[in-house]
Structure formats: structure tokens, C-alpha cells
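Missing here is one protein chain; the remaining ones are kept as they sit in the complex.
Moving on to subunit A:
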Amino acid sequence: MPAPIRLRELIRTIRTARTQAEEREMIQKECAAIRSSFREEDNTYRCRNVAKLLYMHMLGYPAHFGQLECLKLIASQKFTDKRIGYLGAMLLLDERQDVHLLMTNCIKNDLNHSTQYVQGLSLCTLGCMGSSEMCRDLAGEVEKLLKTSNSYLRKKAALCAVHVIRKVPELMEMFLPATKNLLSEKNHGEILHTSVVLLTEMCERSPDMLSHFRKLVPQLVRILKNLIMSGYSPEHDVSGISDPFLQVRILRLLRILGKGDDDSSEAMNDILAQVATNTETSKNVGNAILYETVLTIMDIKSESGLRVLAINILGRFLLNNDKNIRYVALTSLLKTVQTDHNAVQRHRSTIVDCLKDLDVSIKRRAMELSFALVNGNNIRGMMKELLYFLDSCDPDFKADCASGIFLAAEKYAPSKRWHIDTVMRVLTTAGSYVRDDSVPNLIQLITNSVEMHAYTVQRLYKALLDDISQQPLVQVASWCIGEYGDLLVSGQCEEEEPIQVDALEDEVLDVLEGLLVSNLSTPVTRAYSLTAIMKLSTRFSSVNRIKKVVSIYGSSIDVELQQRAVEYNALFKKYDHMSPNIAVITIHATNSTEADMTEFVFQAAVPKTFQLQLLSPSSNVVPALNQGSVTQVIRVLNPQKQQLRMRIKLTYTHKGSPVQDLAEVNNFPPQSWQ
């Protein structure tokens, strides 16, 4: 049988394939050849064949039939075989495979091999993907290697121990003795990085270990100091900074050791300030160290000066040209905004500028942070920016942004009108992204803003005239029109600048009926508009038109609509006899005195045979000097067609004092009750 083709040869051949089918054919052919070669137990070419298999595996083809071959390679005495064998094991023999455990013995032997590079291979494999059982079996060997004087092996053993601890946390204790002089000067710093990683892992997992290792703080501080002060060390240098990887890991370990501990925090205070002020910031590597320093300062019990220093570093990061730096700044500020609120507020304008950044992740963080910074003092300014952001941001953001705006508005709205205007703005610009639960919440808000009813319904009606595609807007608008339709057509408005809406009953009904038939309306929206139309039957006079519409929907395909329509029809039939006997009375209250009448409430009582319905007033302030009026609609049901008599009571506050006025009204024109 001819020798199996070489790896590079195969790669070259496969790359000439012009189609996926051609490639698959080549692969299948080669796999068949490899399979038969495996069957022949060919030791010479096993390595070559497995390497080829690994290449094909990377292309996405199955390679499980090579698993056992990897085991054979690992067991071989040839270094070449072991190298490929262990690589194959790491790619094909993860802990989910049945044959994974078969590696254990080989790894055990190789951990004690005479050649350090073989020991290195087995440590690496165990440390990358050893299963819990394997770790249990071999932890002892790893622990031994952790104590060797060979630094090449010791650093690998340290990281291998990290993996063992992650897989089998109970084994952590056995590594404790070996950690005794991991940080000692005798090691020439070669194993410092991996030692710090191991110590970090142990401290993160066990409070006991954490207390035990706190005594290392002075040593860590010293090592860090040496790194910063030391001259040029070309081996470990990155852009003029000594071993930034080690600096970052030490800072992270200090963070864990200093958290919640006054003494440790104090011991590291100076070095943190030093690193924060002396680190070169022109390149990413310096900023990486500053970033870790900031995280540490914020987590430990640092003095306030140091904390302010940290936040200012983040503030400078926000102005950095490098978008990665801006990104981590925003992330960190988000973490500290609760605890150091005032310090972060100082950077508010920079944060708000980040809303205009081109990067999606930066925008999102800036948005979250902006919401966290909104308060009673800055609400107006912030809301302007946030509404502008809502207009222009990606659709992915709109829902969250809208919810955030609603929340902020609820908490800090400076006035009811501002609140309603803000809500309206959100509904009109991002109406289709608003969450479903916003609709009932907004209706609640509007209901409670009694004096804003007329204003709100007029604005909503106007919005509907422009656009009926945004469902939440349409739903809220329909509900309001149904509830306050009388205020809509009366044109009254308590605000100084009325909305200039000329709404006739028929026009309003046109709009609502339009919603019922429009393709843009969802079933929920249609239900809202049908109910609104129904409600208007008690507020408008065009009852017949309404009855007609409602009866049409009695046979609607939409079950929900059909049910509603049928029930409404039944209501109509039941109270049909009522209609001609309803007197609608509108009261206008004006005030010619020099002071406003506030908390104005109109109440009425009628004899027992009558029924009275008072709709909501347009406002409860009657402005002084006849500058406006309060309107209110009263509906009186008079089934026995008796003469209408009414007792009325007015209560209001005038010039600071409460006033009450009673009267009887008996001079209603006969047409109103006959």
C-alpha cells in the first residue's frame, strides 16, 4: 500500500476543490484511506493520518473514528506522536466522550516523564479539558509538580491546578501547602503571573482561603511597585510598560483581598493612587491597567479622594478617541452610578453625548446610564435628549427607551401637562415599539390627571388624524375618545393654548369606524374602538348611527368583536325606552371675582323618580375675572316624565377659605322633561 499522503499535500489538494460537493468527495476518499490505514495498525503513519483527520475535522467533517488513534499516539514514545496525539485529544476527546477517561493513565505517566516538554503536553491537556474524575485521579501529580524547582513546569502546574479546583472544588485544600512561597523573590518572577492566577482562583472560591491569603497584600503591593518603578525589561515589556498582564492580575487579586477589609484596603491605597496617576495612557495597554485599577478602587474600601480619582479617570476615558475605551468607561460608570451618584453626575453631559455615538453597544450603555442619572433637577434637559434619542435610535432600543422614559416621567414629571406631553411624544414617535403593558398604565395616568382630560383627548384625536398605524397610540386614543368624547366635541380646553381641534360628532365617529375597518388595526385595537363607539352612545346624540355600527359587528368573524357587539346590542335593546327620556344639561360656571375659585366641585341631587349622571368636569378651577369657565355635562333620566327639579351644591376654595353654596333649580324649560 502506498504511503498515505502528507498533511500539507492534502490541504493543498482540498483547497483546489471548486464546489462543496467536490470537497466532500475528496474528504470521503481520504477518510476511507485513513480508515484502512488505521485498521492495519500502522505505527509509522498514524501521526500523519491523525493530523489530516484534525484538518478535516476543522472543516466540519466527522472525525470520531480517530479518537482511539489519538490515544495510541499519546501512548507512543515518539515526541512527534505525542504532540499530535495530545492535540487530537484536546480537539476530539473532551469529557463527554466515552473514551476520555482512557487517557488518564497515559497522562499520569507523561506527568512524570523525563522530558519536560512531554510533561508540558500532559499538563496542558489536563489543564484544558480534564474531566472531574481525571482531575481527582491526577491532582496529586499536579500538586507534586507545583513544588518542583523547574519554573517551566511549575507555571503550567499552577494553571492546571486552577482547572482542577474549578472541576473539583473540594480538592482546593491539597494545593495550599504548595502555595507557600509562590510569590517569593527566589522565583525571579517567572512564575508570578500563574501564581497570582492560582491564588485568585482560591480566594474567589473560599472565604477561608481569602482570609488566609490577606497577609500577602504587602508582598503584592511590593511586587506591583517594583514593576512600575523598574527600568526597561524588554522581555516582559509592552509599549514601555512592564509586564502589563501581571500588573492587571495583581490588581485583580488586590481587589478581592481588599474588598470589605479596612486594613488591606488601606495598605493598597498608595500603590493604587500611584498606578492611577503614573500609568501611560497613550496606548491600549496602559488603559487596560488603569481600567483594572479603577475597578479595584471602586470595589475596596478606598478613601473618597481615591474614588473621585477613579471616576475622573473614567470621565477622561469617555473623551478618548478609542471607542473601546469609551465602552469600558460606560460599563464601569454603570456599575458605580448607584454608589457614587454625585461623582458620576459631573460627567453627565459627556455621557449624554455618547448617545450619538455610532457604536450600538456604546449607545445602549449611554442610554442605561442616562436613565440612571435622571433626577428632579435635570429631568427637563435630560428628557429632551432622551426623546431626541428615541426618535433616531435603532428599533432594538426603542422599546427599552420608551419604557425608561415612561418610568422617569412618572417619577420626576415637573407638571401634569409636561407628563402628558412627554407620553404623547413617545406614543407618536415610537408608538409601535411601546410595550403592551404601557397602554393600561397610560390610561390609568390619564384618568388620574383629571384636569388634563380635555387637553389629552384633543391632542390624541389630532394624533389619530395624522397616523393610525401605531397601535398603542391608537388604543389609548380610542379609549380616551370613548371616555371623554363629550369634552372633545365641546372644544373646551383648560390650557391657555387650546389645541384648535374642530371635532364634530360625525367626524369623530368616522375616525373610530375607520379604525374598525383599517388593515393596520390589530384585533385588540378594533376591540378598543368598538367599545369606544359604544360608550359614545351615552355622550353623543347620533345614537342611531352608533347602533347601526354596533349591530354590523354582531356578525364579525373576530369572536371578541362579535361578542362585544352582541352584548352592546343587548344593552341598547334593554335601555331603548330610556333614550327619549334623557335630558342632557350642560352647566357653565364662571367667576367674576378677582380671585380664582379652586377645588371647584359641582354636585346635584334629584327626586327619587329621576336618575342622575354627572360626567367629569372640564376642570376644577374657575378662573377669576371671567377668564374662562368650567363646563360639566349632566344627564338626567326621567322615565316617568315628571317635572325636573334639582338641588345643587357648589363647593370651592376662594381666597384661601372654603365656600359652600346651596340652591334649588326649578325653572327647567318644559321641553327638557316632557
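Please note the rule applied: a contact is a pair of C-beta atoms (placed from the backbone, for glycine too) under 8 Å apart; a residue touches a chain by one contact, two chains touch by 3 or more; residues count from 1.
Keep this in mind: contacts and distances are computed from a predicted model.
*Asks:* Which protein name, taken from UniProt, belongs to the chain you can't see among "Histidine kinase 4", "AP complex subunit sigma", "Cell cycle control protein" or "Importin subunit beta-1"?
*Replies:* From the choices "Histidine kinase 4", "AP complex subunit sigma", "Cell cycle control protein" or "Importin subunit beta-1", the unshown chain carries the UniProt name "AP complex subunit sigma".
*Asks:* Touching the hidden chain in the complete assembly: which of A:Asn105, A:Asn284 or A:Ser449 does that?
*Replies:* A:Asn284
*Asks:* Considering the whole complex, which of A:Arg83, A:Arg348, A:Lys416 or A:Arg647 touches the chain not shown?
*Replies:* Checking each option in A:Arg83, A:Arg348, A:Lys416 or A:Arg647, the one touching the absent chain turns out to be A:Arg83.
*Asks:* Which candidate, A:Ala75, A:Cys128, A:Val543 or A:Leu614, sits in contact with the chain we can't see?
*Replies:* Answer from the full complex: A:Cys128 touches the omitted chain.
*Asks:* May I ask which residue of A:Thr148, A:Asn324 or A:Thr447 touches the chain that does not appear here?
*Replies:* Only one of A:Thr148, A:Asn324 or A:Thr447 touches the chain omitted from view, namely A:Asn324.
*Asks:* Which residue among A:Asp110, A:Asp243 or A:Glu505 touches the omitted chain?
*Replies:* Checking the options A:Asp110, A:Asp243 or A:Glu505, the one contacting the hidden chain is A:Asp243.
*Asks:* Considering the whole complex, which of A:Gly60, A:Pro207, A:Pro395 or A:Pro658 touches the chain not shown?
*Replies:* Touches the omitted chain: A:Gly60.
*Asks:* With the missing chain put back, which residues of subunit A would touch it? List them for me.
*Replies:* On the subunit A side, contact with the omitted chain comes from 7-8, 11-12, 15, 51, 54-55, 58-60, 78-80, 83-84, 87, 90-91, 94-96, 115, 117, 120, 123-124, 127-129, 131, 152, 155-156, 159-160, 162-163, 190, 193-194, 197, 235-236, 238, 243-246, 248, 252, 284-285, 287-289, 291-292, 295, 323-328, 358-362.
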